[in-house]
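Missing here is one protein chain; the remaining ones are kept as they sit in the complex.
By letter and in written order, the chains are A and B; residue numbering begins at 1 in each of them.
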Amino acid sequence: MVNRVGLSGALFALTIGVIFFAYSLQYPYESELGPGSGMMPLWLSGLLIVLALAYLVAVFKGKDSAEKWPERKSQLEMLFILGCMSLFVLLLPVIGFNLSCILFLFAFLRRNYSWTKSLGISAFTSILLFLLFTKGFGTPLPVNMFGF
Amino acid sequence: MKKVLMTALVPALLAAAGMNAQAAEGPYPQKPIMAIVAFPAGGGTDIVARSILKTAEKYTGKGFVVDNRPGAGGAIGFTALAGAPKDGYTIGLINAPTIIMNPIQLGDKVKYKLDDFVPIANFVSDPGVFAVNANSPIKTLKDFIDMAKADPGKVKLAYGGPGTSESLALRMLEQKSGIKFRKVPFEGTAPQLTALMGGHVDIMVSNASEIFPQVESKTLRVIAVGAAKRIEMYPEAPTYKEAGFDYVQVGMRGLAAPKGMDPKQIQFLSDAMKKAYDDPEFKKNAKELHLPIDYMGPEDFAKELKRQDTFLREEFARSPW
Partner (left out) sequence: MDNLLSLMHGFELALTANNLLFCLIGVTVGQIVGVLPGLGPVAGTAMLIPLTYALSPTTAVIMLAGIFYGAMYGGTITSVLINVPGEGASVITCMDGYQMAKQGRGGNALGVAAIGSFIGGVIAVLFLTFLGPTLAAYALKFGPPEFFSLMVFGLLLLVGLIGKSIIKGMISAVIGMLLALVGQDPATGVDRFLFGQLELLEGIDFVILAIGLFGLSEILANTEEDMNLNKPEKIAGLIPPRKEWKACLGAIMRGTGIGGVLGLIPGTSASIASLMSYSLEKKLADDPSRFGKGAIEGVAGPETANNSYAGAALIPLFTLGIPTSPTIAVLLGAFIMHGLTPGPLLYVKNPDFVWAVVASMFIGNLLLLIMNLPLAKWWARIALVPYNLLFPLILLICMVGVYSVNRSLWDVGMTVAFSAIGYLMKKWQLPTAALILSFVLGKNIEFTLVQTLALSDNGLWMLFQRPISGTLLTLCGIILVFGLYTTVKNKRGALATDESA
């Protein structure tokens, strides 16, 4: 019985191996000192391809022990988390640190707590972090056109 | 409930209002000026920046905020400076020849040009040095060159790796003296020191300020200095030229503004920097930090940068590295 999850894993490893291998071919193999930029990556990615193929073989033999994919509910939850994080990264330079933090936290907290409580915790945490980093550590954080 | 809301929102609003820096009418500067440093906190450039800016505060009225933007060998920070707002509140530290070498070596991966900057002043000129163990048979640069001629590929030298300013100096040395020696790359001065002191290499090339502790304790000896004239730090060390190698290798660190900034503001800053440079507090600080200080005003600094740029471009065109 082929384990579908294991299959994707093996293919993942194989893809990485192949991509690095292909790129490694572009770099000079040797240099005046011996190994060039390309040597080590070539061997390593070659090794990876071999290992990935071994993995693939074991998967087809039904011997892999990967875990199962999660159910729909978890998948949605994970996408939500990843989505919010990505949004945070994108919005940070646009609307500034404080607002991005507040939005981010609010999106999560609102699902379990009331409006005011969520907003309160979000704002509080955001300002705390902002002050900690800018005044405490002296590392500037992105601010929007209003200065926060 | 309302209470919770209030307690959370009030400070939020107050903070937002407070942080809303209105640039009111009045003399420049109205608020602290941001200085972009293209290297990590605690490193050589960062130390220089914080040192001079601390003293300069006295002359500008408002302070400075150091913004470290490390990465890509300085390119990230330099690019940030090039694209920074030209309102007079962002300046940055620039390092020569790094800032010049980046666009040449990396081509269009780098998104700034030397023209994007207006130099304000240079503070530190850290020359390259060749150093050996105190008990090494190599006493002068000529000894080293002779050794390399006698047995090419036997002498081992430690340096900071390809693409650094010293790698260029080494290339020139090889070409001009017609010698070949083994160059071992290291990822920084500390491993170079270990290798040299452990006897794994015969000689190393680095910057003057970085090996001061070892020279002071007489563990190492400097046999040549890459400045145009002998430096105060190592008075017995001949310059490269005196030792037979006609080349100048100096790492400079100074301030620059993005092109397009108001010339009056630039003038103000360069005056303030000159005063800060002459201030005994800075001099004392620099001495403690073993920084070879060397002031250059905006015009001199700009000229020097242009000279290095032309020279490096020619070199690269002749034989790229």
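Note that in this section contacts are C-beta pairs under 8 Å (C-beta built on N, C-alpha and C of every residue); 3 or more make two chains touch, one makes a residue touch a chain.
Since the structure is predicted, the reported quantities are computational estimates derived from the model, not experimental observations.
Novice: Which of these touches the unseen chain: B:Gly61, B:Pro85, B:Gly161 or B:Gly260?
Specialist: B:Gly161
Novice: May I ask which residue of B:Pro40, B:Gly83, B:Gly178 or B:Gly260 touches the chain that does not appear here?
Specialist: Of all options in B:Pro40, B:Gly83, B:Gly178 or B:Gly260, contact with the hidden chain holds for B:Pro40.
Novice: Among B:Gly61, B:Gly178 or B:Pro213, which one is in touch with the chain left out?
Specialist: B:Pro213
Novice: Name every residue on chain B in touch with the hidden partner chain.
Specialist: 40-43, 47, 50, 54, 67-73, 75-76, 105-106, 109-111, 156, 161-163, 182-188, 190-191, 193-195, 197-201, 212-214, 216-217, 219, 288-290, 321
Novice: Which residue numbers on chain A touch the omitted chain?
Specialist: For chain A, the residues touching the absent chain are 5-6, 8-9, 12-13, 16, 20, 23, 27-28, 31, 33-37, 40-41, 44-45, 47-48, 51-52, 54-55, 58, 63-67, 69-71, 74, 77-78, 81-82, 84-86, 88-89, 92-93, 101, 104-105, 108-109, 111-113, 121, 125, 129, 133, 137-141.
To be clear about the criterion, only the chains that are shown with their structure count from here on.
Novice: Where the centres are mean C-alpha positions, what is the separation of chain A from chain B, in Å?
Specialist: Centre separation, chain A to chain B: 35 Å.
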